[in-house]
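Okay, handing you the structure first.
Excluded from the complex is one protein chain; the other protein chains are retained at their positions.
We just call them A and B in the order they show up, numbering each chain from 1.
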Amino acid sequence: MASLLKNALKAIREKGIVNALRTLREEGYTKCLLDGNILQTKIHNIGGTLVGVDKFGNKYYQRYEGIPHGRHRWVEYGDKGRYNASQIPAEWHGWLHHITDHTGDELLMLKPKRYGIDHKQNYSGEGEELIYHSKGHALNPGQRDWTRYQSWQPTKK
Amino acid sequence: MGLGLLALRASRSLALNRLPRAFAYQNPSNNAIIRGIVSTPELQNPEAAAAVQQPEPAPELPPRKPVAGARVHFTNPDDAIEVFVDGYPVKVPKGMTVLQACEIAGVDIPRFCYHSRLSVAGNCRMCLVEVEKSPKPVASCAMPALPGMKIKTDTPIAKKAREGVMEFLLMNHPLDCPICDQGGECDLQDQSMAFGSDRGRFTEMKRSVVDKNLGPLVKTVMTRCIQCTRCVRFATEVAGVQDLGILGRGSGEEIGTYVEKLMTSELSGNVIDICPVGALTSKPFAFKARNWELKGTESIDVTDAVGSNIRIDSRGPEVLRITPRLNEDINEEWISDKTRFFYDGLKRQRLNDPMIRGPDGRFKAVTWRDALAVVAEVLHQVKAEEIVGVAGKLSDAESMMALKDLLNKMGSNNIWCEGNGSDPQADLRSGFLLNSSIAGLEKADVFLLVGTQPRVEAAMVNARIRKTVRATQAKVGYIGPPTDINYDHQHLGTGTQTLLEIAEGRHPFCSALLHAKNPAIIVGAGLFEHKDKDAMFSAVETIAKLGKVVRPDWNGLNVLLLNAAQSAALDLGLVPESGNSVESAKFLYLMGADDVDLDKVASDAFVVYQGHHGDRSVYRANVILPASAFSEKEGTYENTEGCSQETLPAVPIVGDARDDWKIIRALSEVAGIRLPYDTLGAVRTRIRTVAPNLLHLDEREPSAISSVAVKPQFSQKVSIAPFGAAVENFYMTDSITRASKIMAQCTAQLLK
């Protein structure tokens, strides 16, 4: 806690109070007061090593000493307002869940350029237009008048 | 403060204890973590666990039901032996395997290579059980049950053995279940869930195998193969095409044909069902649907006269696949490729609107009211004897009944069913049925095939004959054009000449026939159309008399019909009054009849085509009435052995089509000669007065035994022309199969 305060003071000294406060807000410290999850993560972060940051701003930490099993690796979500597990891209999922020790940055290099698509989080409940609907779904605006059979055409022959 | 320090120290030491573990995590190369493969702790040490588990047999064991209705049949009561399965005593006949004994005792043993209809291979080792006093677990599928054997199926040793076998099987199996068509109905998937471990120790590269091209029906992904050899044994034993084999050895072992070769069997589709993994899957069904999305409808196949029991799997309005249903008396658990893969014909070339041919010769879609009015008007304009009705190959009994009633009310009796010829014999049921029944053919020891090629006419009957020939070395004599028969046979001759020689006792095959215990003569229905039909049948009956083929305890004089509608039509009395009624017809009502010789129809005749496919006859029709296909209606069909069965609607009717009998009923209303039935039940009540046996579903109605003395005379002056083949193309015999793309592919690739 002491180091945190020291860092904060250092930041204020370097950037000035307004900038420092803005940084604090961006980092989600202001949200801490209202959202216990973020506060808990922030406290957890103390002593953890930052392993990587993905392009969504999610920060991945790990720490092995003095932490019970199952909590060695964790993520601080980039989106401090609406966060959920589907925001973790596939390349970091494996690292986060101890499936592999290769970090997401390493795995990202293996991602095929030609057909690899960007990670998309799950928008369920966030509005129908954001959700994937399969062909033929009532909410898919695509073609809807196909027939499942082909009729005999009398003009032939 | 002191307490706090103590607590801190304690937690520190705890953290230190955890250190090696954490260290291992940080070094992926360090494989210091020792872990057991066995997921259940007591399996870590099965012997110790067995010792702990005191064998205190529960005094009261609740009786258990046999697995999947397994039946015990004691041919000789002295041969019964008693074995104990998990302490539960069960009596089985001598010679049964341990696996079968367990099934009777109600214990389902996991297995991959064992299949009850194939020979025992014993190479997958999944069926290991513990037998008391045996040093190792035994493969139950290959071990005969011995008296007093104490079989244990749920001991730690048995469980560990299965888990170990499962781990070996999964070693080289790709974990591609999400993209595998077998996913959801895969034996390997199910059994690894039930008996396997949750992890494997194999860290090497997996083996991969080149896929084989087995033709347009079977898709192969050979990397998934676990070498159970079921397909090899099926091809060799049941299908009778020795194409598949197991090549190589060790980890390089694979199933294949060695030389590039398609699997040209009419039963090849069954390897899809018997394959316990996704190595052999259906090519037309590939990536179409998941099996849990499908709705199954138990129905009947109508593409031949066997009436194989099938399950139509559909999703929404589409038939997506057809799989066999178990029926020991008809198709066992196999179906022919035509039955399995013709379903895409149900989606093509469908008639969905009533149409009238205008004066310009073009068809125009009209409403039902207009179409029926036009037909009714013409119906009243022509003379009664000029009205002719022909039922098609796929007609059900109800619609044939309605058609006959309608035409009879109009005063015409010129109505018959395709394939029965112009002068069918419908008086004696024994004259057109497979009298010894399909299952009964297994008792025969000599077969005489007269003008029939069962392999293309009725593949399931052929499979039965092949089974008999393999099991008992029954002799087979064949009279007809040269053809490919997949069991040992003698080709006696090509036509009438040979038949007469046998009838007169001059032929060497006669002695085999005379010495046979249960001789079976199978006459092809193709002969119905032969011009010397009567002479031929009297010759056959003479042979039957000679060889004592018809006895009170055995009726071996059989007719093998070609189409699903034939026997019901003869039962209902669809017999034309005159032989050349088509030529003289002015009003021709074709109910799905596509094989009528339309060139013979007079040019001023009015042709009504009622059917579901735009196949052949529609091009001559004046009015088209769209009807439903067999997958869309409830209808009764009688198969060649006289067993009535029922189709059930699996998918909705397409477009504006209606059931056949409903169309005829509506037409009668418009024509002012109302037929007295409004429901399917009422039609069936009407059928009950004509042929009650058609309503006894799933029951074979044998014909009353007739002594063979109907036509003892046969004229010597028959033509010596050879018999023709009744079925030219196995894959395309009726309007649905002719519309099917898959069948067209098969014709192009397999019938070269």
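The rule we apply is simple: a contact is a pair of C-beta atoms (placed from the backbone, for glycine too) under 8 Å apart; a residue touches a chain by one contact, two chains touch by 3 or more.
Just so it is clear, contacts and distances are computed from a predicted model.
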In UniProt, the chain not displayed here, chosen among "NADH dehydrogenase [ubiquinone] flavoprotein 2, mitochondrial", "Exosome complex component RRP41 isoform X1", "Cytoplasmic tRNA 2-thiolation protein 1" or "Large ribosomal subunit protein uL14m", goes by "NADH dehydrogenase [ubiquinone] flavoprotein 2, mitochondrial"
The one of B:130, B:181 or B:243 in touch with the missing chain is B:243
Out of B:196, B:256, B:493 or B:592, the sole contact with the unshown chain comes from B:256
Missing-chain contact, candidates A:26, A:65, A:106 or A:126, resolves to A:106
Note that chain B touches the absent chain at residues 203-205, 210, 212, 242-249, 251-254, 256-260
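Just so we're on the same page, only the chains that are shown with their structure count from here on.
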Per the C-alpha centroid definition, the whole-Å distance linking chain A and chain B comes out as 53
The residues of chain B that touch chain A in their complex are 11, 15, 18, 22, 25-26, 28, 316-318, 346-353, 355, 362-363, 613-614, 618-619, 654-655
The answer for chain A against chain B in the complex is residues 64-66, 69, 72, 98, 101, 148-155, 157
